[in-house]
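The complex is shown incomplete by one protein chain, all other protein chains being positioned as in the whole.
Let's look at chain A:
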Amino acid sequence: MRSKDRISYFYDGDVGSVYFGPNHPMKPHRLCMTHHLVLSYDLHKKMEIYRPHKAYPVELAQFHSADYVEFLHRITPDTQHLFSTELAKYNLGEDCPVFDNLFEFCQIYAGGTIDAARRLNNQLCDIAINWAGGLHHAKKCEASGFCYINDLVLGILELLKYHARVLYIDIDVHHGDGVEEAFYFTDRVMTVSFHKYGDLFFPGTGDAKEVGEREGKYYAINVPLKDGIDDTSFTRLFKTIISKVVETYQPGVIVLQCGADSLAGDRLGCFNLSIDGHSECVRFVKRFNLPLLVTGGGGYTKENVARCWTVETGVLLDTELPNEIPENDYIKYFGPDFSLKIPSGYIENLNSKSYLTTIKMQVMENLRCIQHAPSVQMQEVPPDFYIPDFDEDEQNPDERNDQHTQDKHIQRDDEYYEGDNDNDHMDVP
């Protein structure tokens, strides 16, 4: 009883005991919980599970500077006081503490994403999942935002060996700055990030105006959002943009970063997404039938992370999961109602319709610039390439009509809309 897609899932039991330090919101233990929940839903029976190899320093240095990798390798909590200059240089310390097994942890999650990419390259699977990966903030020469090694960049570099174009999609609540930065000059990777922007929200990059440079101009897409976006607007925007992106860019493979901090109730996030909304994005991307590498990312309310990624594992396996969480050793973490789905949040949605329309228009505008750039080789289209027709039929007909008519008005208004009287570019404190 296998899914028609071959799924490779990467997990190493050692990540569960990694500890960033007291009170640090990043808890690798969430990976242990996720895996256990996956097992308790018997999802392992539909896929192959691998233990990743521990990426070698030289592999990590495919992207990162050798001195930085070397330093990560060498530093320990006991010796760090001797290296204050280097710590500052590599941005280690506050957000990115030095802890025991730091390097091994990096090796495991980076190895997972690299292995996942290699299995996809060798067509050993159609979808590869590494929930431990997705640490999208790490930079070439420094750590950032709980991320030390940027496994996504390493995985994408691996995929670029076999694919002319890689599409990277990021639904973490934070901007995927490390990946965007790494591929800022190339048209071989298109990065699309949906994230909260403004109010000094970390990392501060991710304005819609950042579109890439040189050959990479227009190959970085940013969808800056405000607090409280809900399932309907998010998935709508996501589907519109991603279907256009895939149609235009025609990637050979997709990398999807599923940071779970965009869920409602996250400790560091500020969106209203339910697990349904979040996983709908995964479902949509899966429907392109392209090789797909799925990673984790942020997510700081552990139980919800485990829930979300379990549901998404199910989505990738075409398995609908019952809402009652089966008994398992961690079931108490899922109390008091022990259900899989979490409700949407109730934060005020600051994304006005006109704001979202403006963003959408801006992205579409940039995408049009790509269509006029024939320099990209577009020959390579996989045989089973499929673009789902995204039309509003999927949605509730009442709502659809309603939104449709509204949008017509809005777009007309927006022709002159320059964003100074709405909450568009200015971040009102």
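The definition used in the following text is that a contact is a pair of C-beta atoms (placed from the backbone, for glycine too) under 8 Å apart; a residue touches a chain by one contact, two chains touch by 3 or more; residues count from 1.
Convention: contacts and distances are computed from a predicted model.
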item: "Calcium and integrin binding family member 3", "Gamma-secretase subunit PEN-2", "ARID domain-containing protein" or "Histidine-containing phosphotransfer protein" - which is the UniProt name of the missing chain; value: "ARID domain-containing protein"
item: Touch with the omitted chain, as defined above, among A:75, A:189 or A:273; value: A:189
item: Where the missing chain touches chain A, by residue; value: 1, 8, 10-11, 13-14, 16-17, 19, 21-25, 27, 29, 32, 35-36, 39-46, 48-53, 63, 65, 85, 88-89, 94-95, 100, 111-112, 114-116, 118-119, 121-122, 124, 137, 139-141, 144-146, 153, 157, 160-162, 164, 174, 177, 180-186, 188-189, 199-205, 207, 209-211, 213-215, 217, 265, 267-268, 270, 300-304, 314, 319-333, 335-336, 338, 340, 343, 346-347, 377, 425-427, 429
